[in-house]
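Accompanying notes for the structure given below.
With one protein chain held back, the other chains of the complex are shown just where they sit.
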Amino acid sequence: MTFRTQLRYRFGDIDDAGIAYYPKLLHYFHCAFEDWWSDGLGRPYPKLLKEDKLGLPAVKLEAEFFVPVRYGDEPFVHLGVLRLGDSSVEFGFWMTRGDEPRPLCRARVLTAAVDMDTLQKRSLPDVWRQRFQAFALLEADFPRGR
Amino acid sequence: MTFRTQLRYRFGDIDDAGIAYYPKLLHYFHCAFEDWWSDGLGRPYPKLLKEDKLGLPAVKLEAEFFVPVRYGDEPFVHLGVLRLGDSSVEFGFWMTRGDEPRPLCRARVLTAAVDMDTLQKRSLPDVWRQRFQAFALLEADFPRGR
Amino acid sequence: MTFRTQLRYRFGDIDDAGIAYYPKLLHYFHCAFEDWWSDGLGRPYPKLLKEDKLGLPAVKLEAEFFVPVRYGDEPFVHLGVLRLGDSSVEFGFWMTRGDEPRPLCRARVLTAAVDMDTLQKRSLPDVWRQRFQAFALLEADFPRGR
Partner (left out) sequence: MTFRTQLRYRFGDIDDAGIAYYPKLLHYFHCAFEDWWSDGLGRPYPKLLKEDKLGLPAVKLEAEFFVPVRYGDEPFVHLGVLRLGDSSVEFGFWMTRGDEPRPLCRARVLTAAVDMDTLQKRSLPDVWRQRFQAFALLEADFPRGR
């Protein structure tokens, strides 16, 4: 099972070439990550950060941009869990449009579980490890571009 | 005396109409406010916030957009102090291009001096009141559009 | 009748004081304007711009910030039409949280109808003038802060 949310690509998130500015595409992936916490896991990310003092900052990312995203697009943004380490989680994100399965862009984002008071690495709590497993994404199922 | 900084209008700060997205113009005014603290007053705003626990959040603003700003523009952003109250400061900001004195846009931004630990209003310290007076801007000198 | 949409305030739309960066609040008002076109009027704003060559850029705005917006807030953003001129439309926007009717912030935004090929002022088409009247907002009903 992977998580899917739909987001409106916004008027001000365009660059002077008339297409999506790629740092904004990564912002949309982060929005999908936040929606996954709220709607997929039932624990809003702000509560995780502030009450549970647990955060998942990115330490590494790889992104590929296959097809330009434009203003007016309302892409589906998908999230799956590619790898689960002791204190690291690698997510796969991709965007699709309408019924077209081929992605517009995708990213793998390696995050580290950290204590929010110290920003130091910690083990991912078992409760989340188990919940995350339901969103496992096999490498073979992480959609490629053309 | 008013303060002036020059900023590059950036590739990703454009909207789908090919001109500046106006929330970004307000961001550029805030950047000029930060540059004024660093370069005009010699006290970087992050230090004011964190060490002196003093902040100046906006409580009200009025902005007018006269001429579109485009990618490639490197506008001058000007700042002056329109009014000084006990715990409030009203700033005037405007942008110009090249030698042309008429502004592309302008804003008056009313800020409140607050204690950063509580976000409650406090008096503006005298040391800053005096320094700010050097940047006084008469209403008559706050440039209007066409 | 006024239009209402609900938006998630995002992790990256915060400033270093830990509250909403006000240019981002104006971005959220613009997002609500875009949602109004899609969901309130049934004509997505990108189609209006590109197919009908009609746009409504801001020429003037006044904003007031009453209560800080924080990460984790999912504010309602409201829109009404305060004034309709021949080629100008003034919108009122405000944010509320939960059942609390008092606004967190509000803005009046004066826009000019323009031809998107020339960015020159034009009359607002009658079809939109009539549709906009359904969203009329009396000055007395535009919520004030404390």
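The first chain written gets the first letter, and so on, giving A, B and C; residue counts start at 1 in each chain.
Criterion: a contact is a pair of C-beta atoms (placed from the backbone, for glycine too) under 8 Å apart; a residue touches a chain by one contact, two chains touch by 3 or more.
Because the structure is a prediction, the values reported are computed rather than measured.
Chemist: Which listed residue, C:3, C:28, C:45 or C:71, touches the chain dropped from view?
Modeler: The single option touching the absent chain is C:71.
Chemist: Identify the residue among C:23, C:57 or C:103 that touches the chain left out of the display.
Modeler: Per the contact definition at the top, the residue touching the missing chain is C:23.
Chemist: Which residue numbers on chain A touch the omitted chain?
Modeler: With respect to the unshown chain, the touching residues of chain A are 16-17, 19, 21-24, 26-27, 30, 46, 49, 55, 57-66, 68, 116, 119.
Chemist: Considering the whole complex rather than only what is displayed, give the residues of chain C touching the chain that is not shown.
Modeler: These residues of chain C touch the chain that is not shown: 11-12, 14-18, 21, 23-24, 71.
Chemist: Write the list of chain B residues that the hidden chain touches.
Modeler: 8, 10-12, 27, 30-31, 34-35, 38, 44-47, 50, 70-72
Operating definition for what follows: only the chains that are shown with their structure count from here on.
Chemist: If you average the CA atoms of chain A and of chain B, how far apart do the two points sit, in angstrom?
Modeler: Distance between chain centres: 35 Å.
Chemist: Take the average of all CA coordinates in chain B, do the same for chain C, and state the distance between these two points in whole angstrom.
Modeler: 23
Chemist: Starting from the mean Cα coordinates of chain A and chain C, work out the distance between those two points in Å.
Modeler: Inter-chain centre distance comes to 29 Å.
Chemist: For chain A, jot down the residues that touch at least 2 other chains.
Modeler: Expected reply: 11-12, 71.
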